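Quick one: the structure is below, and I'll ask about it shortly.
Here the complex is missing a single protein chain, while all its other protein chains stay put.
Lettered A and B in written order, each chain numbered from 1.
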Amino acid sequence: MKRRVLFFVSSGLLLASFYMVLVFVPTERDMGIVQRIFYYHVPLAWIAFLAFFVVFFASTGYLIKRKPLWDHIACASAEIGLVFISLMLLTGMIWAKAAWGVWWIWEPRLTTSLVLWFIYVAYFIVRAYVVEEERKARFGAVVGIIGFLNVPLVFLSVTLWRTQHPPLTIFTEGLAGSMMATLLVCLFAFNFFYFYLLAEGTLMKADERAVKQLKEESIRRNP
Amino acid sequence: MREIAKACVIAAKDMLTEIRTREVVSSVVVFAVLVIVIFNFAFGSNPQAADLVAPGILWVTFAFAGVLSLNRSFVLEKEEDCIEGLMVAPISRESIFLGKFFGNLLFIFLIQVIVIPVFSLLFNVGFFNIELVLITVLASVGFASVGTLFAAMAVSTRARELVLPVLFFPVITPVIIAAVNASALILEGGGLGDITQWLGIIGAFDVIFVVASYLIFCFIIEE
Partner (left out) sequence: MAVETIPAVEIKNLSRNFGTFEALNNLSLVVEPGETLAVFGHNGAGKTTLLKILSTVMKPTRGNIYYSGLSIAEGAENVRRRLGVVSHRTFLYSSLTAYDNLVFYSRLYDVAGYETRIKQLLNRLGLRSRMYDKVGTFSRGMSQRLAIARALLHHPEVVLMDEPESGLDTFAMDALWQLVREDSRTVIFTHHNLERGFQAASRVVIMARGKMFFCPGVKCSFDELEKAYKASLETA
């Protein structure tokens, strides 16, 4: 029931955000049409970080409580986070190509995201190479915690390393009202969408576990 | 106190193993020197280029060599399930972590003591001053802390040779960035005042990850 509400709210908001980004908001003066990526790039980044924070939180919960539910939440959130951060990197690259003429710049935020991308890919590699379910969850939790603790340090070191780069102009000049409204709608839409995906993902993991349990039991009964 | 004393017993055992076999020193040092020589081919041997890339090459070499020695340290414990022998002994799990951490740290130092003179010789850069020693020691502590944690994890997966570097490299990015840049500043003639920010990042990394690894290690080795 709650999932259905989340589904409708997030789809409504996402549809509204399409309209605002593609039709409503005026084209930006200097950057042109490509600036519209910005309205998705920022929410993608925000959701990725939120998702990784949830991974961290749920991982800690798992190590303390040892309930599979915590692992299901962490794993589902890591999946969503990885997809979102990949999209964020892609949109960032398109943006970089349009703004600076190159596909990649070693800008602190992008670089930090790239390092995070590697860490959460490692999260799934570790899980893939562990056989036992319970150990899989435990090792995943450890990576989820260490990876997130590392975020501020990665960001600090990358920033210090790339101080010569110009700051992004978007935030220094301030946003026009319509642009701000569009960004806010996108942020809201993505937040609801994230929680909808998280709820679905978590339930799916629980179902997978239940199916596995039934399978094992039936094998045990009729070998 | 007892915890540290028992940790030293474990580290001493690792050193004794090395004295009996000389496996790590012989193989890792040959590997490290090989990496340096190959980098030298890649970047040419003109002195200007050498000054520019020397710190980077040195730290990449340490990271690669570190992975080999870290893996070795837990393969040893897994061969005859010796880690279980440690777990049934009347010492805390934290003590086991500290023991392996001290042992790995000593190995990293040992590798550095042999590799740095060879490196200075081949690249014709002086690497003996107090600032560089400070950077190296601080960075090694960070390497060894997460390295010990991840090596313990990697050895219980089906692909430890893959899992350790995939986890280890992204997480130590801040240390690598900081150590390389700080070393470069020193080699250009800078003093301690020029690298305080970098040392701050390495120091913060050390504190956060020594504490986190110390607390989390017990979740990795338990069954």
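What we mean here is this: a residue touches a chain if its C-beta (ideal position, glycine included) is under 8 Å from a C-beta of that chain, and two chains touch if they have at least 3 such contacts.
Keep in mind it's a predicted model, so treat the numbers as computed, not measured.
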Shown chains touched by the chain that is not drawn here: A, B
Touching the hidden chain, out of B:C82, B:L192 or B:V211, is B:C82
Looking at the full complex, which residue from B:V9, B:V30 or B:V211 touches the chain that isn't shown here? B:V9
Contacts of chain B with the missing chain: which residues? 6, 9-10, 13, 16-17, 20-21, 23, 76, 79-82, 84-92, 222-223
Spell out, residue by residue, where the missing chain touches chain A. 132-134, 209, 212-213, 216-217
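Everything below uses one rule, namely that only the chains that are shown with their structure count from here on.
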Taking the complex as given, what residues does chain A use to touch chain B? 63, 115, 118-119, 121-122, 125-126, 129-131, 135, 138-139, 141-143, 145-147, 149-150, 153-154, 156-158, 160-161
Chain B contacts chain A in the complex at 146, 149, 153, 156-159, 162-163, 166-167, 169-171, 173-174, 177-178, 181, 197-198, 201, 204-205, 208-209, 212-213, 216, 219-220, 222-223
